[in-house]
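One chain of protein is taken out of this complex; the other chains stay put.
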Amino acid sequence: MAMTNFAFALEMQVRDYECDLQGIVNNAVYQNYLEHCRHKFLLSVGLDFAQMHMDGIDAVVIKAEIEYKFPLKPGDDFYVRLKPRRQGRLRIIFDQEIVRKADEKLILKARITTALTKNGRPFPSDLFVKKLEDSGIVIDEL
Amino acid sequence: MAMTNFAFALEMQVRDYECDLQGIVNNAVYQNYLEHCRHKFLLSVGLDFAQMHMDGIDAVVIKAEIEYKFPLKPGDDFYVRLKPRRQGRLRIIFDQEIVRKADEKLILKARITTALTKNGRPFPSDLFVKKLEDSGIVIDEL
Amino acid sequence: MAMTNFAFALEMQVRDYECDLQGIVNNAVYQNYLEHCRHKFLLSVGLDFAQMHMDGIDAVVIKAEIEYKFPLKPGDDFYVRLKPRRQGRLRIIFDQEIVRKADEKLILKARITTALTKNGRPFPSDLFVKKLEDSGIVIDEL
Partner (left out) sequence: MAMTNFAFALEMQVRDYECDLQGIVNNAVYQNYLEHCRHKFLLSVGLDFAQMHMDGIDAVVIKAEIEYKFPLKPGDDFYVRLKPRRQGRLRIIFDQEIVRKADEKLILKARITTALTKNGRPFPSDLFVKKLEDSGIVIDEL
């Protein structure tokens, strides 16, 4: 998965309170980073996660596969990147990675499988795919 | 503030992920503990914070005064206690403390000032006071 | 993976602050639950995560694979369970699940791959396997 393939990147920085007693970012916090990147990406194509929830449409995570390669430390600057793909009519998959800004060292690779629900029921991802295409983002079938 | 005065107590235990790089519970996490104790107390008198929110009534924190006396460490068992008081018709004040279970060592003292809102507007605390009195809890004017 | 196979189970309860704006437990928080269960399991066989860190030995997560089946809501009681396996001389794998207490509804299945490091370098999992066997826990090769 070459870097040039990513559709979106977000720069972030480790905050001290995100580190646990090992002095490195706690494993659960990376899911926060990955989620924040996805939500900022959605915003960039005109989809507001919080507003969608108020309209009865929820984006939910079905599966998370995360490979931890190297830990982030206090003060580290890093990029979170993503590439969206579709899988059938219901699933959107986000291939994501986190790299350290200073040297592009790979911190983490993840594949996050998501789906939309409307009032709690499965909802086709067409809305989402349409918004992406309107923004000029090519979304492959996985 | 003698211990016998508390209206409610909750036993909890430190989780490793709640500790930061200093190896002790992060300051913000104590607010989670204090909130969790308040919400369990509300439940014990028949008030469900999440359900109240869905009904348009929100309990909000107006002021938090917290004195940190001694840190909690990984694995520590502790009690969170509270005593509710009323202040005028709008405010409910929770005097809270956290003590280590093993030796009753005082970890933290707090005064949390709260109010109710209904659809975003101030709402008298009578509902709350009534529920407490029905449960036999005496609630003093501060 | 039948329930009778689990080596350890921990009862927990959702805290309101663990829920996000969708009104359900945030995805990252489940990793906190899974970690807390693993650390309590380690403690039950005499291994203290925090103490190990101070002794230069760190248990690190290499991979997390999590299938989210159904969300937890405010106030839900649930069990977190695990079964440890070994993979070669370096990796310990934890098969974990979260089920709702009221009806055993499956909330989440996870496979967490971990390894030990000593002063930052890979360290055989023998220490860990020995402790488990001393506690009468059978640990299969994956």
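Residue numbering begins at 1 within each chain, and the chains themselves are lettered A, B and C in the order written.
Keep this in mind: a contact is a pair of C-beta atoms (placed from the backbone, for glycine too) under 8 Å apart; a residue touches a chain by one contact, two chains touch by 3 or more.
None of the values given here were measured: they were computed from a predicted structure.
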| Positions on chain B where the hidden chain makes contact | 21-22, 27-29, 31-32, 35, 50, 53, 58, 60-68, 71
| Positions on chain A where the hidden chain makes contact | 15-17, 19, 23, 32, 35-36, 39, 43, 48-50, 54, 73-75
| field | Touching residues on chain C - with respect to the absent chain | value | 16-17, 19-21, 23, 26, 28, 74
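Following the convention adopted for this analysis, only the chains that are shown with their structure count from here on.
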| chain A onto chain B, rotation angle from CA fit, given as a multiple of 5 degrees | 180
| message | Of all the chains shown, whose C-alpha centre falls nearest the centre of every protein C-alpha atom combined? | response | C
| query | If you tally contacts for every chain pair, which pair is highest? | reply | A-C
| field | Rounded Å distance between chain A and chain B, as computed from the means of their C-alpha atoms | value | 35
| remark: Two or more other chains are touched by the chain C residues 32, 35, 50
